[in-house]
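I'd like to ask some things about the structure below.
The complex appears here minus one protein chain, its other protein chains still in place.
The letters A and B name the chains in turn, as written, and every chain counts its residues from 1.
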Amino acid sequence: MAGLNHYLLLSAIMFSMGVVGFFLRRNVIVILMCVELMLNASNLALAAFAQFSNTIDGKVIIFFVIGIAAAELATGLSIVICLFRNRETVFVDEMNLMKQ
Amino acid sequence: MLEYIWLIPALPLIGFIINGIIGFRIRKHVVSLVGCGTVFISFLIALMVFREFILLDPEQRFFQKILYTWVSSGSFNASIGFQLDPLSAVMSLVVTGVGFIIHVYSIGYMGHDPGYPRYFAFLNLFMFSMLILILANNFLLLFVGWEAVGLCSYLLIGFWYEKKSAADAGKKAFIVNRVGDFGFIIGVILIFYTFGTVEFKSVFEKLPGMIKAGAVDPFLLTVICLLLFAGATGKSAQIPLYVWLPDAMEGPTPVSALIHAATMVTAGVYMVSRSCIIFAYAPYALDVVAFIGALTALFAASIGLVQNDIKRVLAYSTISQIGYMFLACGVGAFAAGIFHLTTHAFFKALLFLGAGSVMHAIEGETDITKMGGLKEKMPITHITFLIGALAIAGIFPFAGFFSKDAILAGAFERSPYLWFMGISGAMLTSFYMFRVVFLTFYGESRFPHEVSHHIHESPPVMLIPLITLGILSIIGGFIGIPMIEGGNRIGEFLDPVFHNATTILGKAHHEDFLMEVMLILISLIIALGGIYLAVMFYLKKTYLPGYFQEKIPSAYRLIFNKYYVDEIYDYLFVNSIKSFSIWLWEFIDTVIIDGAVNGIAYLTRGIGSIMRRIQTGFVQSYALSIIIGAFVILAYYLFRIRM
Partner (left out) sequence: MEGVLFWVFGALAVAGTLVVILSRNPVNSAIGLLFCFFTTACLYVLLDAQFVAVIQVLIYAGAIMVLFLFTIMLLNLETDIKKEVTSPGTRILGISIGSGILFEIALLLWHYRITPFLGTYTPEKLSLTGNIQAIGRSIFRDYILPFEILSVLLIIGIIGAVVLAKRD
């Protein structure tokens, strides 16, 4: 009963939630979580396509995406820790030295 | 030898290059040698060419040498070529001969001047330009020479450029010339438009045929002639563009002698004579030429009556005498005009060089009211100057007598009024000339004491040119003696050039012997009368000038101030152009152009300060731009699909 379109719509909803959350929150860790949300949403779309087009490639790509997400997150969080050590803050609007 | 005609202008050019580039490094003797030597060799070549020329038949006296094609664009062709016919032969002899004499004189006169090499370089450049002008075979090359002599005139008038009056005089000369040249170049363009060529031979040969076929508008011809004459009034200092010549006396005296007496200022006469056939078909233009010539002759002579600067008197005298030459051309007596050009070159150069000799002896004083009694201390200068004065007054048998009479005879044939203007001018000429002679050389010495101690005759290098010119002023007239069998050589020689023009104008050789003798006698009496008056005013009853000055002060002031012409020009033209230029500067340059340039800078800065705000440092704004980009791309594809 659930067709491809439904899965894609669901994926789109989750993705736009991630976008909204990205601009809504000031805490950098939460922002990273929203990035993970977006990645997750696209994973879902990939799986849906893999299922409904009888291919295996979508699932393989998910595999890779998850791997990349892990590496990226590890690095990102260590950067956050560094920043926290320097600035004593995790709020993005206080980290705007690049303006100068 | 004719093949080497191109050497005549080329040699002074080489002299200019040598003296111009390394002149300040070589010794003064070498500079003089190069400067005078090149002109001397040019003169010799001109002589040899002339000799070969007169061995030819009168019909064959025409030679062209084309060096190469200069402009060839579409239907317009102009080449660098030289043309030799009786007219240019005579002119080249006069220019190189008198030029050489003046070069030698300059060795003495400018001997102590620090700019000695520069002087000779410019003088050679002038000789080159003048010879190009004379020997050119087309209007364009003539114009090149025309402009170049104007340039040399500017360089040499403003030779002592640290002196403000000299620099200003140079500028004035060039600018006034430019006004005339503007008319001249339009005339040349119209000639090309009418005839399809600017080469003399082609134009002059085409013209009669075109007139017969009715292919050329007579009005257009008149316009062309008037435009050409406008250029001539500028270069040859006639009304209304004569105002630069008196100021040009700021230059060294040999320059005044060469350029502003003997050669450059006669370029206009040469050009009109060269184009005689065009003028012949435009009789209205010829009348204008004659009238302006006569008017200028009279007008300038009247100004010369009361000037106190010896060089100014001579300058106005030159303007007046060139007026006579144009008068001759205007009444169709072209040969007489060229004859007078030749004799004038002799005696006017003599007078200028004599004045220079006097100035050299008295530390540069030019005011004749401060001179006097020089005839004992400077005998040779005195004698030669007197010869020049007699020549210009037109006393038999000096040179000026024959040439001036030829002109007046031609004028009388055309119109008695013109003749009357000419004869009045002659009276004024002899009067003011002898006024100068008497005030300078005779009477009591009015010098300050220290100066009169040092007065001495000039060195031989200056005297020999004076003597040479004096001899030429005496015998020079004999080439044009009328009425005598075998006489009027110059008229016959020049006839092939002017033949067609004079036939068209219907000037037959007048055989009225009595009328000619009458005219000659009248002019002689008038000239002698002028001298007598001068003797009265300045030798015997010396109270007379002061008496007249008191009686008619306004008239005296008017003439003394040159009829306020300079002031009128200033008010009419100079000030209006100056204020226009200032307005241009203040408004267009400062506001518009600077505003535009500065405005662009402000705009860039403004946009920059706006764009700077993109660099916020906020992560979210950067991400925003990414997301907006994605949104826009998506929207675009949506539109593509839906539409």
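Worth pointing out:
In this text, contacts are C-beta pairs under 8 Å (C-beta built on N, C-alpha and C of every residue); 3 or more make two chains touch, one makes a residue touch a chain.
Computed from a prediction, not measured in an experiment: that's the story for all the values here.
Set against the missing chain, the residues B:584, B:603 or B:630 yield one that touches it, B:630. One chain is missing from the display, and on subunit B it is touched by residues 620-621, 624, 627-628, 630-631, 634-635, 638, 641-642. Of the residues in subunit A, those that touch the hidden partner chain are 1-10, 12-27, 29-30, 32-34, 36-37, 40, 43-44, 47-57, 59-60, 62-64, 66-75, 77-82, 84, 90-91, 93.
The rule is short, and it goes like this: only the chains that are shown with their structure count from here on.
Interface of subunit A with subunit B (complex): residues 19, 22-23, 28, 31, 92-93, 95-100.
Across the interface of their complex, subunit A is touched by residues 615-620, 623-624, 627 of subunit B.
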